[in-house]
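== chain A ==
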Amino acid sequence: MYGGYQGRYAPKTFVALYHEPDDAARAIDVLREIGIEDRFIQVQSGVPYRAEFLGRPERPSGVPKYAMVGAFVGFLAALGLYYGTPLLYPIRVGGKPLLAVPPSFIVLFELTMLGMLIATFLGVFVESLLPPVFGKRVYHPEVSDGAIAVFFQVPAHLAERVKQALAATGPSEIAPAEGTFL
Partner candidate 1 sequence: MQATSSQVRKAVITVVVLSVLGVLLVAAVGLYRSQQTPPQPLPFNHQVHVQKVGLSCLYCHSNANKGQSAGMPTTQRCIACHQQIEPTTEGERILRQYAENEESIPWVPVAIMPDFVYFSHQVHVNANISCEQCHGEVGQSTIAPSLTKKQNMGWCLACHQNQPQERVARLTSCEACHK
Partner candidate 2 sequence: MSQEQRLTRRDVLKLAGLGGAVAAVLSGCGPTAKYVRRQPYYDMPEYARPGASVYFATTCRECPAGCGLVVRTVEGRAIKIEGNPNHPVNKGATCARGQAALETLYNPDRAKGPTRQGKPITWDEAITALADLLQNTPPESMAFLLGLAPDHLAELVYEITQALGAPPPLRVGALAFMEARNTLAGAAERVFGTKALPTFDIADADLVLSFGANFMETWLSPVYYGKAYGAMRRGRPGRRGILVHFEPRMSMTAANADLWLPIKPGTEGLVAQALGYLVAEAMGREPGEGLFQVDPAQIAQQAEVSLEKLEKVARYIANEAEKVVAIPGGVALGQSNGFAIAQAVLSLNALFQELGKETGVFFTPPVNGEAPLAPATLADIQDLIGRMQAGKVKVLFVHGVNPVYEFPPSWGFAEALKKVGTVVSFASFVDETAAQAHLHLPDHTFLESWGYQRVQVGADRETLSAFQPVVVPVFDTKATADVLLAAVQQVGGALAEAVPYKNEVEFIQKKVAALRERTDGIYAHPHPQVFWNLFLQHGGWWTEQSQKELARGSVLNVQVGEADFDQGDLYLVVFPHPILAEGASANNPWLQETPDPTTTVMWNTWVEVHPETAARLGLQNDDVVEIASPYGAIQAVVYVYPGIRPDTLAVPMGQGHTALGRWARGRGANPLALLGPEANGASDPAFARVRVRVRRLGTRRQLARKENVVGVYGDGRYEPVEAKAESGMKE
């Protein structure tokens, strides 16, 4: 965020802590009124809130795409294993055809599902950029106590103004946020 700015224009991150979603939603409105774009605001919460609750922009999750790709890969793997490996070394058993169709559905199903589940699982981490191997990130530990932390980035010279504006929304705390390793 704000890459390239130095000195008093250098961006600074602050956190405002709320205990009610209503307050947090108002705070976000305030920030937006001040002119801080949505992409410079980040909300952390101990329970999931829908975007609409806090007046945040709806964005679709990328996880289903992973699921689909994973399922597809799993399906292909199953196809390869079920219909490919017997051709590599044909071994006949029990008068059954080498490439028997009915049992293939079982293998296809299982591996498709496995691919899908693994991809979905990994998708969460990739999409959320977890674990944070690339550096420090802002966090407020009270989030896990149910607080809603609203992080926002402002150029340093605007910080005081924003803080004052937010005070009206009843935050339990407004403080500069430091990135940490988690």
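The candidates came about this way: all candidates are chains of the complex that A comes from, given by their letters.
Just so we're on the same page, a residue touches a chain if its C-beta (ideal position, glycine included) is under 8 Å from a C-beta of that chain, and two chains touch if they have at least 3 such contacts; residues count from 1.
Keep in mind that this is a model prediction, so the values were computed, not measured.
Peer 1: Which of the candidates 1 or 2 touches chain A in this complex?
Peer 2: Selected candidate: 1.
Peer 1: Which positions of chain A touch candidate 1 when the two form their complex?
Peer 2: 89-91, 180-182
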